[in-house]
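Complex shown without one protein chain; remaining protein chains in place.
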Amino acid sequence: MKPFDIVIVGGGGAGLYAAMEAMKTNPALNIAVLSKVYPNRSHTSAAQGGANAALGNKAKDDTVEMHIFDTIKGSDYLADQDAVEVLCSEAPKIIRELENIGTPWSRMEDNTIAQRPFGGAGRPRCCYCADKTGHTILQTLYEQCLRKGVIFFNEYFALNLSVIGSRSRGLIAMNMKSGKVEAFPAKTVIFATGGYAKMYWNRSSNAAGNTGDGQAIAYRAGIPMKDMEFVQFHPTGLRKSGLLVTEGARGEGGFLINKNGERFMARYAKEKMELGPRDLVSRSIETEILEGRGFDSPAGKYIHLDLTHLGADLIKSRLPQIREMSLNFEGVDPIEEPIPVRPTAHYSMGGIDTDNFGRTIMDGVYAAGECACVSVHGANRLGGNSLLDILVFGRIAGHTAAEEAGKFESGTISEAELKESVDQLRSSMQPSGHYERYGALREELGQTLAVNVGIFRESSLLKKGIQDISELKERFKKVRVFDSSDVFNTNLMQVLELKNMLDLSETVAIGALAREESRGSHTRIDFPVRDDEKWHKHTLATLIDGKVAPGEKPVTMGRYELQERTY
Amino acid sequence: MKRYAYYMSCINESMTKEVDRSIDYWQKDLGLEFVKLHEGTCCGGSNLDYVSPKHFALVNARNIALAEKMGLDLIVSCNTCLMTIRTAKKKLDETPALKKEVNDILKREGLEYRGTSEVRHLLWVLVDDVGLDAIKAKVTVPLKNYRIAPFYGCHILRPSTVLGRDNPLAPSSLDQLIEALGGQTIPFEHKNRCCGFHTLLVAEEESLNVAAEALDEAIKAKADFIVTPCPLCHTVLDGYQAKALKQAHIESSIPVFHISEMVGLALGYSAKQLGIKRHIVS
Partner (left out) sequence: MTGTIDQHQEGKRDVTFRVFRFNPQVDSKPYFDDYTISAERGITVLRALNYIKEHVDATLSFRAFCQAGICGSCGMRVNGISKLACTSQVWDELDKCREPGIIKVEPLRSLPMIKDLIVDMDPLVDKMTHYSNWIETTMPLAEIGKKEFLISEEEFHKYDKATDCILCASCVSECSILRANKEYISPAVLLKSYRMNVDSRDAIHDVRLSELVKDHGVWDCTHCYRCQESCVKSIPIMEAIHAIREDALESRGPKDTSGAKHAEAFMEDIEKKGKLVEATLPIRTNGMVWTLRNLLPMAMKMIVKRRTPPPPPLVKSAKGIKIFRSMFREMTEHVKQDHQKSHKK
């Protein structure tokens, strides 16, 4: 295989935009995008809400500065303020660029890009396309990549980085169609593989494949993970499946109602009500449920998201996807009845530690999108900022890698190294005697995380969680892969994904136990207050000698001093 | 007597004359009177719609208005005419501005499209209006021992938003008619598939490929004949049968009937009377 200048792992919004930007920066580079699914399937497509930008179309007095402040406040002051400045200042240009190349943004009466209110935002600045914003952005980017002739390696499962000393020589991946393990020698590698919230399994809104592959590979190669304990629970996931009901439903005027028919958000966020930031609303719903004011059912406890007062026309034109999902997965028509919802693990603020240019600590390795932690979202992400994040930092990472590829020498990945990867795979396939079922382990992992490392955390629960994970990792050694074929072995792939989730889950639980305060989406019942003195810092988790070695990193401050965060 | 305005499809006046001819024989026997609409014009096939949407609307508003003037529903015995006129009707009913524009012109002939007449297929009239029991009662030569492949044809089923009488995935009206006439329907995958008519002149090879698949299945299932409610499908499956099977390297043949002929036969009329001798495949 000819050595690449850049290999991008992941074909979602961040990966595709990185590819486009890299090509633009230096058309002579040999660039490839590697994805375990066809790029248009990536989870970016599920983002329903929109992308924030201070365009000033809807609210003429909106400014980039307000967007910066909202984001920093929303992050519970854990975001790096210089990174947030980059995020918000780049936003208007990026949204308009996407528009210029064909993204079908919804429009306002004056034909400019429409914007709507979103959780935690001081002005309505969320740009959207009905409730399919992520889908249309992803399609547009994929179309442009086809136009530009981007080289794709579709349905390749990334296995590990090839590392020598302190830098990477490229990637080793499995070609799903043939089962062959192939080497991708590359001067630079950009991880853009998405989040890890799926480790919560049934209590997650994520696609089945959001198993944190990029993070796990980087982690195993010794690259630090940052702020892993911060997992965002989206307030409204469908009761049975965990699938997401977009914040847009509340943006369009939906109510959250408990069993007493009360719009209970009045007690938790008097001003913002249903449009408070996600962590606040999730905690509110969870509290209502825990205190007995939720509904009960065989599928678990929940509350109502009521859209009935919005009318059939609005629901059909602005929220058609939600209506479809509600009908398909809950058997409920939101025009007639409220939708049963409860919080669901939705987004991972934590991820691969990068600087503002997408660089990790390892030479030649970069990361962008949900799999990275810059950090722009700190302890809690605002709705509409993720689509923005992946575009802004996807592009930055592509640009950085393109500029820096020249200073690295190309390396080779030896046959021996490839063989070792192959052997490692095969060895896990046929344990003798007693074996474990990967499905059971996966569900148990999700269970223990939902209970012990969920919305409300506490020392003894977290310790139990860590213990459980440790046992699961031990049991994983005996997992059996039944499908021995080379062709499209999804059995093997799912087992490898489980391994990634197990490896990462440790960092989440350990990080949550270590952080003895409550901040953003991390709520400790035993430490209910934000402790700026001791804990205004990022946590790091690095794999050293097979164990999680904790670390820390200061938060870059700026114009905004620490304040109490109320809505 | 149930009276209906009867739409004269272009193909029934030129090539498949046996359709109208056979209906003339037995309509009274089933208590039906079809008043031929000689002022009607071509519906536009499935082409006029995109050559000029407005002319399409005008021409078919007129066809329906002629029936409305008589106070009768408009009955059609060609699938594409059915789908086309019903599509036009839907557009007119849903777009008041278009309806007005069209009616302003129709005034010249003293016509007005009001939307009061239904547009339906002969098959539906037989099954829904006459009723299966009434038909059964009139059968003198039951088609027993005949294994019959029901080929519905696309445009009597799809798009279901325009047609809607049968479930496009599991249509039943033609099957029921066959059974009422004493015949035996065979399980037929291609019952709701295409015959390829509309691309005969533009992509002949593909069309014949499509037709050959349907013919092949019927032949392999040892059907005695194929019956179809559409003269366009009939033209392909009968008229082009030899060419289609030759292209597919299949040596065999199978007769193809119109529903009007099948009804006529069961009601005791002769093949000669019904015009069956006009078919290409004997």
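Going by the order they are written in, the chains are A and B; count residues from 1 in each one.
Here is the rule we use: contacts are C-beta pairs under 8 Å (C-beta built on N, C-alpha and C of every residue); 3 or more make two chains touch, one makes a residue touch a chain.
No experiment lies behind these values; they were computed from the predicted model shown.
Enquirer: List the shown chains that the missing chain touches in the full complex.
Expert: Those shown chains that the absent chain touches are A, B.
Enquirer: Which residue from A:A28, A:A416, A:V487 or A:I544 sits in contact with the chain not drawn here?
Expert: The one listed residue touching the chain not shown is A:V487.
Enquirer: Decide which residue listed in B:S52, B:T116, B:S252 or B:S270 touches the omitted chain of the complex.
Expert: With B:S52, B:T116, B:S252 or B:S270 as choices, the missing chain is touched by B:S52.
Enquirer: Could you pull out which residues of chain A are in touch with the chain that's been left out?
Expert: Contacting residues on chain A, toward the hidden partner: 37-38, 40-43, 45-46, 93-97, 99-102, 104-107, 109-113, 129-130, 132, 135-136, 139-140, 143-144, 146-147, 154, 177, 207-209, 240-241, 243-244, 295, 297-299, 321, 324-325, 327-333, 336-337, 340, 437-439, 481-483, 485-491.
Enquirer: Take the complete complex as the reference. Which residues in chain B touch the chain that isn't displayed?
Expert: So the residues of chain B touching the unseen chain are 10-11, 13-16, 38-42, 44-55, 58-59, 62, 101, 105-106, 108-109, 154-155, 158-160, 168-170, 187, 189, 193-194, 196-199, 201-207, 209-210, 213, 239-240, 242-243, 277-280.
By our rule, only the chains that are shown with their structure count from here on.
Enquirer: For chain A and chain B, let me know how many angstrom lie between their CA-based centres, rounded off.
Expert: 55
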